[in-house]
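Shown next, in C-alpha cells, is the structure this report addresses.
All protein chains but one are shown in place.
Showing chain A:
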Amino acid sequence: MKLKPATLRTFTTLHSWVGMLAGFALFVAFYAGAITVFHHSLQQWASPQLAATASLDDAQQLLDQVLARHPEAREHLGMTFPGYELAEPTAYWQDAQGVWQFATPQQLAGSPTPPGASLPELVNELHYTLGLPLVGTWLMGLVSLLYGVALVSGFVIHLPRLFKDLFALRPGRNLKRFWQDAHNVIGVLSLPFHIVFAVTGALLCLLFVLMLALNPLVHDGKLMAASTAAMDTAPNMQKTDVSRPLSPLASWHARAIAVAAEHGVADFVPGYLKLAHAGDAHAVVEITGTSPRGLGAGAVALDATSGAVLATQLPGSRDANHAVLSAVYALHFGDYGNVVVRWLYFLLGLGGAFLFYSGNLLWIESRRKRRQAEQGRSSIIMARATVGVCIGVCVAISAAFVAAQLLPALGWRVDAGERWICLGSWALCVAWAARRAPLRAARELLWLAAIVTALVPLAHGLVTGGWFWRSAAAGHGALLAIDLGALALAAGFASLARAASRRSRSGDANSVWADQAR
C-alpha cells in the first residue's frame, strides 16, 4: 500500500497524541497485568501457610450452613469448589442491601471482605483501574480504545519499512535509532498479542456501556433481554413456591464431569457453581469448569433437586455467543494451556510495558534541541513523568509484595496497609522525580526498585521460612518462581540503573537526560 506523505504525517501526529494520552496508563496496565498472570501462585505466596485442599464434604457443609443462616443467599448464591482459587471453598451472595458477602468454613457469618490474601487483588486492581475507584474501569476501557488507535497508526507509520527493518536492531552512536528499532521490533513481533489485548480489554471494561448504547440504536430495545441467554448457561426458571430439598453437592460435581465427558470433554474440572432458588422445586445449579485442552470455560446447568441436565455450553459443542465470550476471557487472562502460556504472557506483558516506556522516550528524543543545553519545558515534564510514574509503579508493586509478608508478621491489617504502602510509595516516587534532574531521578528510582524488589524473596523467607531453596526442595514451583522472578527483576532494575549512570558520564550534554538538566 502506497501512502501519501501527508497521510503518514497525520498518522505520526495521531500516534504521538494517543501514545501520550494512554501510554502511562498502559505501562501500569501491562506491568501489573504481567504479574497478575500468576495471581493464583501469588495467592499461595501471600498466604501465611499452605493449606491442604478441602473436600467436597466441607463444601457441602458450607453450602448447608450458608443457606440456613442467610435467607438472601437462597435466591442466588455462588460458590467456588475447593482448590479453585483457594484451598477451601468460598460462598458468596448479595445481602438485602445489594452488598456482596463472602463466607468460608471458618467464617460462616459472612463478611464483605473476600477471603484469602489481598495482594493478588491489589495488583489486579492496578491492572484494570489504576487503583482508581468507580471510574477506573471505564477509564481503562477508553485507554484500550486509544491503544487500538495507537496500534493501527503505529503500524501504518512503520508500514513502508516494515519488512526491510523487521530484524534491524542497530546499536551504535545513534541511540535514537536503537530505541526506535527496539520499539518497532517489539511492536511488530508482538502485534497479535497487542491486538488481542486492545480488543478484549476494551470489551471487558466497556461491555455494559456498549450494550446500553447499541440496544436502542441497532437492536430495537431487545438486546438486554436477549443477552442473558447469550451469557448464561442455565435457563431462567420461575419459582414455583413448592419447596423441595436440594440433591447433594457431590452429585452435581460428579454429574457435571460425566455430562462433560459425554460431550467429548474428557478432563473437565469444576471450578465454581451458581445456584438459584435453593429450596424451591425449580432450583437450578450451573457448574462452570475448565479442561486443560479446551480454550475457555464450559458450563453444565442441572436441575438442583433431581440432577437432570437442563442445558450445556461445553468446549466443542457450545453456541457462537458462549464460544466467543469464553474465548475473550481465556485469551485475556491467559488461563488456557499450561504454564508455558503464562510465562509467554508474562514476557509479552513486560515487552508491552517496554513498548510504552520507549514510546515516551522517543517522543522526548524527537523534540531534542541538539545544539543547546536548554531543553523544552514539555520534554522535561514528560521525562520526569515517565520516570516517576513508570519506575515508580515498579517500586510500588514490589513494596506491596514486601508489605504483604511483613504486615501480618507485625500484627497490622494487611489489606489496607499494603494498599497505602503501594499507592503512597508510588506517589512519593512521582513527587521525587518531579523535583530532580530526570536522569538522577531515574538512576535513584531504579536503584530503589532494585533494592525493594530484592527484598521480596527476603521478606518471604524471613516471615514464612519459605526461602526459595526450601521451596525448590519441597517442590513448590510457584513459590520458587515468584522469589526467583523477583530476584531476576531486581537484577534487571540494577542493570538499568547502571546504564543510567553510564549515560550520566558519557552521554550528550544537550538533552533532558544530561546530568544537570532542569
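What we mean here is this: a contact is a pair of C-beta atoms (placed from the backbone, for glycine too) under 8 Å apart; a residue touches a chain by one contact, two chains touch by 3 or more; residues count from 1.
We adopt the following convention: contacts and distances are computed from a predicted model.
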Handout entry: "Rod shape-determining protein RodA", "Electron transfer flavoprotein subunit beta", "Transmembrane protein" or "3-isopropylmalate dehydratase large subunit" - which is the UniProt name of the missing chain
Key = "Transmembrane protein"
Problem - Hidden-chain contact residue, picked from the options A:V149, A:A182, A:V259 or A:A514 - result: A:V149
Fill in the blank from the handout: Touch with the missing chain holds, among A:L21, A:L159, A:V185 or A:L207, for A:L207
Handout entry: Omitted-chain contact residue, chosen from A:A52, A:A68, A:L162 or A:A230
Key = A:A230
Exercise for the section: Just the residue numbers, please: which parts of chain A touch the chain that's not shown? Expected result: 7, 10-11, 13-14, 144-145, 148-149, 152-153, 156, 198-199, 202-203, 206-207, 210-211, 213-214, 217-220, 223, 226-227, 229-231, 319-322, 324-325, 328
